[in-house]
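Shown here: the complex without one of its protein chains, the others still in place.
First chain written, first letter: the chains are A and B, and each begins at residue 1.
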Amino acid sequence: MTSVFEYAPAPESRSIVDIAPSYGLFIDGEFVDGSGEPFKTVNPATEEVLSEVASGTEADVDRAVRAARRAFTRVWGPMRPADRGKYLFRIARLLQERAREFAVLESLDNGKPIRESRDVDVPLAAAHFFYHAGWADKLDWAGLGPGPRPLGVAGQVIPWNFPLLMLAWKVAPALATGNTVVLKPAETTPLTALLFAEICRQAGLPPGVVNIVTGAGDTGRAVVEHDDVDKVAFTGSTEVGRSIARAVAGTRKKLTLELGGKAANIVFDDAPIDQAVEGIVQGIFFNQGHVCCAGSRLLVQENVHDEVIASLQRRIGTLRLGDPLDKNTDIGAINSAEQLARIRELSDVGEAEGAQRWQPACELPERGYWFPPTVFTDVSPAHRIARDEVFGPVLSVLTFRTPDEAVAKANNTTYGLSAGIWTEKGSRILKIADRLRAGVVWANTFNKFDPTSPFGGYKQSGYGREGGRHGLAAYLKGADQ
Amino acid sequence: MSSDRLAVRKTYKLYVNGAFPRSESGRTYEVTDAKGHFLANAALASRKDARDAVVAARAAFPKWSGATAYNRGQVLYRVAEVMEGRHVQFCEEVAAGEGLSSGKARAAVDAAIDRWVWYAGWTDKLASVLGGANPVAGPYFDFSVPEPTGVVAVLAPQRSSLLGLVSVLAPVLAGGNTAVVVTSKERPLPAVTLGEVLATSDVPAGVVNLLTGDAEEIGPWLAEHDDVDAVDLTGAPARRAMELERLAAGSIKRVLRPPAEEPDWTADPGLARMTPFLETKTVWHPMGV
């Protein structure tokens, strides 16, 4: 956008973070060398190599699981629940104290705008620890049956879109319920998890309670398939989720999966239009669209289609794409070359199938991985961009004429993670929310998260919930678990 | 009544979509009592019967899941009432099939009827017990409610032909799911009679579909079926359980794993058979003026 009012660059200082040239695995309270071939993690906004990170092999994972088992049996399991809670409170406070450092590091490693890492990811991660800390000594009152008990060792594999926040979603409930953890961060975004290891040490957390084993898919498989893991929690693609479900079949392992999505964001003609447009933007362009619950299918009532699209395009024209560390950036970098290739491929398919591609005039930086905010109109339910998860800043617009048609189209997907409804009519919200087959329904808002609020999918978006009272059940055994 | 009257025997068939068809395959198999004496020929359900049953269960889902919890409770209670009227018949079939004394058979039938009553009382309490308001840090009203998963394939227990069957079926229905059940292979007759009860007790057609036959044969088709949302492997052959769970992974089905051995069905069931087939839906709305 050209304007008389051009914002001067306002970069957040990078000097607050101190990235080591290489990192080991965090096992039993110590950083140790990995046995696999180390890999490089890059800043996706510049392609600059940030650090070299150890790759965990089966043997490394085995060491980590043994450490976690020992810690579970000897220390964490027998510990007074109130003391477990105090450790979690400490972690929450440490995250708050070092919040800016985590935010800058997250933006460097992931490519997300500092505004989001600073105002969303890091504060929410701290909130998850704070919330779950309070549960540690109150599990008997959680309404999950009498005498709930921890499962043991939890093997957790998390994605690259919210590296620290997904860690918090996994680690906080696991520890609060008395389990110990072996966590495998995503290959492209390991750094905040490794900084979290330092937080564990500062908190005085007993060795082995949290173990962090970096690596790629094979490392994750070793965690999931380890015989002495009692619980597997995975967030990522439906494809990998399927293979994990197969791998744990026939074992005693308890499994929760938080997988892909293709959420419908339904805009009725009586919607608060300006806020709906904000919600559409927030729904698909938050975190470059690297969000499993992104509102990637806009279902707009036919009689307001043109008006909504015009407003949407005008609004998208004001989005600021660029340096993730600039405090005024709205859209950061795509996380990896691989993901960029997938977004490009699906967008090209969208065009080839006859949908109309629209992108704002928008300069992309020369280095790094970038994709402009993109809107496809004239999309039909048969198009791939209406069915496949793009996991990028690409919105598919479809239309409907009646509430029944909206619900039918919204539910016409194998996913069922989230959905949005925009209307000023209360009874319509409640009726449509009731009929949508999705785990989270945002009405007149979108992409809101809170540790007290259960999150998770229907259908092939996975099973189990994270957050709230419901999220505890994933880590407990008892009469009703 | 003269004792030389020749009895009119019942033809035992499948119960699918509210009707009692024979297997499309035309197959039957011989069912004997515990001592090996012939009782009846039961329909041997095929994969196509299973397919038809899933279509019926899917079609029945919107109405059953959309009924008020109060209404579902009354329907389940009605099942208990109608079963009570067939008490003698159930006792005879359970005694013959399971080789129980008449006293033990009566206890099993009593417990089965009482189990319907128990679950009938749960329908309109689940949302209060499992759902609630979430105190999020912001100007939003946020609440979570349990909702049924969808179509549940149930491999019923092999030994407890009536109490076991009711114990796995009723919780699936209480939550608002519809069911495709593969009955005990060797003891299928009480299931068919239960179908006759269901057909006459306000349970809408398609909500329950009962397939007599072999879980080993039909189980994989159900576990792999993309339009089945969950499987209860309770009655699966132990050596096939892992394979069935793997097949179920293809469409991310919810799986209730089989117990190491068939449990004592008289124990208090708790919530453990309802929660695996319930989803949690969380709804957010801003609070403003």
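Please note the rule applied: a contact is a pair of C-beta atoms (placed from the backbone, for glycine too) under 8 Å apart; a residue touches a chain by one contact, two chains touch by 3 or more.
Here is the rule we use: contacts and distances are computed from a predicted model.
Peer 1: From the names "Sigma-70 family RNA polymerase sigma factor", "Potassium-transporting ATPase potassium-binding subunit", "Deoxyribose-phosphate aldolase" or "Urea ABC transporter permease subunit UrtC", which one matches the UniProt record for the unseen chain?
Peer 2: Per the UniProt record, that chain is "Deoxyribose-phosphate aldolase".
Peer 1: Touched by the hidden chain, which of the shown chains?
Peer 2: Within the full complex, the chain not displayed touches A, B.
Peer 1: Given the contact definition stated above, which residue among A:D274, A:D306 or A:D348 touches the chain not shown here?
Peer 2: A:D274
Peer 1: Quick one: say which of A:E6, A:D227 or A:E366 touches the chain that got left out.
Peer 2: Once the missing chain is taken into account, the touching residue is A:E6.
Peer 1: Write down which of A:S243, A:Q313 or A:N328 is the residue touching the left-out chain.
Peer 2: Residue touching the chain left out of view: A:N328.
Peer 1: Looking beyond the chains shown, say which of A:T318, A:Q356, A:S380 or A:T402 touches the absent one.
Peer 2: Selected residue, touching the omitted chain: A:T318.
Peer 1: Tell me which stretches of chain A touch the chain missing from the display.
Peer 2: Those residues of chain A that touch the unshown chain are 1, 3-10, 115, 119, 270-275, 278-279, 318, 327-328, 424, 444-445.
Peer 1: Tell me, which residues in chain B touch the chain that this view leaves out?
Peer 2: Residues of chain B in contact with the hidden chain: 139-140, 286-289.
Everything below uses one rule, namely that only the chains that are shown with their structure count from here on.
Peer 1: From the C-alpha centre of chain A to that of chain B, how far is it in Å?
Peer 2: 37
Peer 1: Contact residues on chain B for chain A in the complex?
Peer 2: For this pair, the touching residues of chain B are 129, 132, 134-138, 140, 142, 144, 149, 229, 241-243, 245-246, 248-252, 254-255, 270-272, 275, 279-286.
Peer 1: Where on chain A does chain B make contact in their complex?
Peer 2: 127, 143, 145, 238, 241-246, 249-250, 257, 259, 414, 429, 433, 438-445, 448, 450, 452-456, 458-463, 465, 468-470, 473, 479-481
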